[in-house]
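With one protein chain withheld, the remaining protein chains of the complex are depicted in position.
Note that the chains take the letters A and B in the order they are written out, and that residue 1 is the start of every chain.
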Amino acid sequence: MQRIGVFVCHCGTNIAATVDVEAVAEAAKSVPGVVFSADYPYMCSESGQDLVKESVQKYNLTNVVICSCSPRMHEKTFRKAVESIGMNPYMLEIANIREQCSWVHKDKEEGTEKAIMLMKAACAKATLNTPLTPGMLPVTKRALVIGGGIAGMQAALDIAEAGYEVDIVEQKPTIGGKMAQLDKTFPTLDCSSCIVTPKMVDVGQNDKIRILSYSDVEEVKGYIGNFDVKIKRKARYVDEDKCTGCGLCTEKCPMKKVPNEWNLELDTRSCVYIPFAQAVPKVATIDPRYCLKLNKGTCGICSKVCGVGAINYEAKDEIIEEKYGAIVAATGFEIADISRYDEYAYGQSPDVVTSLEYERLMSAAGPFGGHLLRPSDHKEPKKIVFVQCVGSREEESCKGGKEYCSKVCCMYTAKHAILTKDHYPDTDIYVFYIDVRTPGKLFDEFYRRAVEQYGVHYIKGAVGKVTPHKETGKLEVQGYDMILNEQMHIDADMVVLAAAVEPSHTARRMATMLTAPMDNNDFFTEAHAKLRPVESATAGVFLAGMCQGPKDIPETVSQASAAAAKVIGVLAKDQLVGNPCIAHPDELMCNGCSQCAGVCPYGAITYVEKEFRMPNRTTKMRRVAQVNEAVCQGCGACTVTCPSGAMDLRGFSNNEIMAEVDALCL
Amino acid sequence: MVYSYFPGCTLKNKAKDLDAYGRRSAEALGFTLEEIPEWQCCGGVYPMNKDEIAVRLSSVRALAYAKDHDQELITMCSACHNVIKQVNNDMAHDEYISEHANNYMKSEGVEYHGETKVVHYLEVLRDEIGYDKVKEAVRNPLKGKKIGAYYGCLLLRPSDVMAMDNAENPSIIEDLIKAMGADPIVYAQRNECCGGYLTLEDKAIPEKRVKTILQNAKEQGAEMVITACPLCYYNLKKHAEGTGVEVKYFTEVLADALGVKEEN
Partner (left out) sequence: MASNYDVTKEEIEEIAGVNPLRCMRCGRCSAACPSFDNMKYHPHQFVAMVENGEIDALMESESSIYKCMSCMACIERCPRQVQPARLIEAVRLAVVRKQGQNHLTPDDIPALLDPDLPQQALVSAYRKFTK
């Protein structure tokens, strides 16, 4: 006979304000099987947990029902508590009377009624709970980092520092990411490449780190501790091991008119190229879209001039297969498409640029060697207008904008203004803003410096139209000053648009492979917004950098190091405790139809021919389902698909679920 | 392809050219404009309110006619297009307007919920005929002619409903200009308002607007601008003096290029 204890949490006023917790505890007393019930202000506190433990011992409880917050929050806490006194943790059940009850109801009577129903349902299930024992899983002690920007590099370095091997998969020919394209960083004005390129070198020279550049993750299978990953190494037509990065091929290549993505296509590069001087790995890559040899069978100059015979026109894409124990997603961001905001004339004048393009224009390694010139006529701009929030803070229904604040624009615009004024003091700078958002150490001080020390004109308002004038070469900016309540017309030489950031376009594909959840904006979702901000909900997958949401460099680096710590925590274990709540077939009922194998997202179900005893000492061979317990994640898709009811989920058996439903409905 | 054609009031009077050249060009390009019998004026401007139903009914009648005949509804006038397409959107998505309009229409035996596809003549050229075909059909290529498109506001806005082109950097007319063998001139003011009906309120307002627009077109190199809106045409023409920019309906230039322009 089961002896159930029911414990009702107030959660301060979170639950108690909308649910009469005492009434819930009182109602529990008349539920069949319940021998003890109590309420308590904070059940998750140490004294609350003690109350549970003492009551289990005092009343010889066989099952515990906690009426509290979501099991995602504290199921682990309470399972650990009862386990410490010898109870099987899977004999504990949570009734979620906070997120699914008190937080969504206003009326206390209704709230209480619903809480009682949820409590009864949990008791009904608890009655049928059986002790479960998790299996142990081995751990492959290597990590995969997807993305070689500052987030991926930092995560890889920290993991390697702890002694584990790391592979970085980077889709571009070099690591470094967006940070390598920045000129300076706010608010200290450190030279970005001066701080990021040593990091790139550290990564390149680290024995534990292997850089798989110019590569894509193609397939991810498996689970925490045991991921099987297929990686496509795109043909770069240059042997990475042989190439010394001397650059002779890039000099001699006759195809020099290839848009240079490193400089955001503000200039051109050769077809065989090394993205920039400090690239890591410093090896050349042939761009197959433009190569005369590959497309027309002519030329072949790079092969002739290469002293080490590294050029290989016959190279093919290659798939390699690797095993990893943990994965860090660090897929980064891109600048959102702003073609629908062409009232700013980005598509109509080369002198209207995005802020990232402005970084390249200012950079010493940029198209004009650090001399700020405008793209159209290579003249120094004397009047520059910056427009904030282009595509950010927009309702999606308006031109498909981003509802979120891109977070870094206010600060980088202040940086652009200060740097420009520093180098060219007679430049007139206007910044049209909705709000100036500067939360961060020394951030507001930095912005104030732009206004007070440098005399940058910050205008609360917006730009409504930019009209390029061919004759004068000016951009007529029609703006609105909300403080003066005046429309103004500025004849600018350049307009710089703080375009929204958005997750890398590869992120969705990656998330699907990793079975990692994303939000509506395609940012990876963290397992818990407050308490697990660097973990994906998928075990063994961790998050770093912009792929999880807009953030600046120090935040990215912090998150990357935190993700690395989590990875190390996984890799440091020899074995991992598995999840016992997994599917298992009743072989006598299984008719071998294969429908469960078809729906299993993890490939955990296979079929075997098995001999079964039949009446009169006969036997029969039958085809039945088999679940790989290490691979099964307990999602339950198979159990609802199985037409004969043979597939069941431990801890969430059909009987248990039906008992809950009965308790709610009967 | 046969379309239910809604000419609109002005195309029967002051903008006969827009209509006649459009019809001839359609014939030359192989699509047919079947005028909706007893169409009623669209009202010229879309009622930007939720509580006036009767003013939407002329559009609903035309739309329902097209639906009955299993045809798409085509317009040449930007204003008609704007009104009818927005009303169509109301009928499909605004429950209040749709319900009340249908209550009115009951006595005429009509029930309508936005089923008809509303297309502008330009969209037919681009999406149905295709500019490649238009190019092939051109008899008198307008070689070297520098033409700016003038969109005004009504063809493109609001873009979530009109959905014809990028409302801030459109190309549907520029691509037509190219197909006709001329050089399209892109200028930023091509989607800024000409002043519209304020010509009846204060002539100085459209005058200032038009000067800004045509000067912009001129300095970007345009010798001519073409439009699909009779009111834009009027305002532009009225205040074009001194700018040296010619103003024409797009259909006139098209008919010219196709070699079907005869004297009206």
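We adopt the following convention: a residue touches a chain if its C-beta (ideal position, glycine included) is under 8 Å from a C-beta of that chain, and two chains touch if they have at least 3 such contacts.
All values derive from a computational prediction rather than experimental measurement.
A.B. asks: Check the whole complex and report which displayed chains the hidden chain contacts.
C.D. replies: A, B
A.B. asks: Check each of B:Y187, B:Y233 or B:F250 against the chain that is not shown and name the one that touches it.
C.D. replies: B:Y233
A.B. asks: Tell me which residue among B:C9, B:A240 or B:L254 touches the hidden chain in the full complex.
C.D. replies: Of the candidates B:C9, B:A240 or B:L254, B:C9 is in touch with the missing chain.
A.B. asks: Of the residues B:R209, B:K248 or B:K261, which one touches the chain left out of the display?
C.D. replies: Result: among the candidates, B:R209 touches the missing chain.
A.B. asks: With respect to the chain omitted from the figure, which of B:G22, B:G43, B:G114 or B:P184 is a touching residue?
C.D. replies: That would be B:G43, which touches the missing chain.
A.B. asks: With respect to the chain omitted from the figure, which of A:K53, A:K242, A:R449 or A:K465 is a touching residue?
C.D. replies: Here the residue in touch with the unshown chain is A:K465.
A.B. asks: Considering the complete complex, identify which of A:G332, A:G401, A:P550 or A:G634 is in touch with the unshown chain.
C.D. replies: Only one listed residue reaches the unshown chain, and that is A:G401.
A.B. asks: Identify the residues of chain A touching the omitted chain, counting contacts across the whole complex.
C.D. replies: Interface residues of chain A facing the absent chain: 343, 389, 393-395, 397-398, 401, 432, 434, 460-465, 478-480, 482, 485, 487.
A.B. asks: Where does chain B touch the missing chain, residue by residue?
C.D. replies: The list for chain B reads 8-10, 13-15, 41, 43-45, 47-52, 55, 77, 79, 152-153, 156-159, 167-168, 192-193, 195-202, 205, 209, 229-231, 233-234, 237-238.
To be clear about the criterion, only the chains that are shown with their structure count from here on.
A.B. asks: Between chain A and chain B, what distance separates the C-alpha centroids? Give it in angstrom.
C.D. replies: Distance between chain centres: 46 Å.
A.B. asks: Quick check: in the complex, which residue numbers of chain B touch chain A?
C.D. replies: Contact set of chain B toward chain A: 159-160, 166-169, 186-189, 192, 216, 219-221.
A.B. asks: Quick one: in the complex, what on chain A touches chain B?
C.D. replies: 339-343, 345, 347-348, 397-399, 465-471
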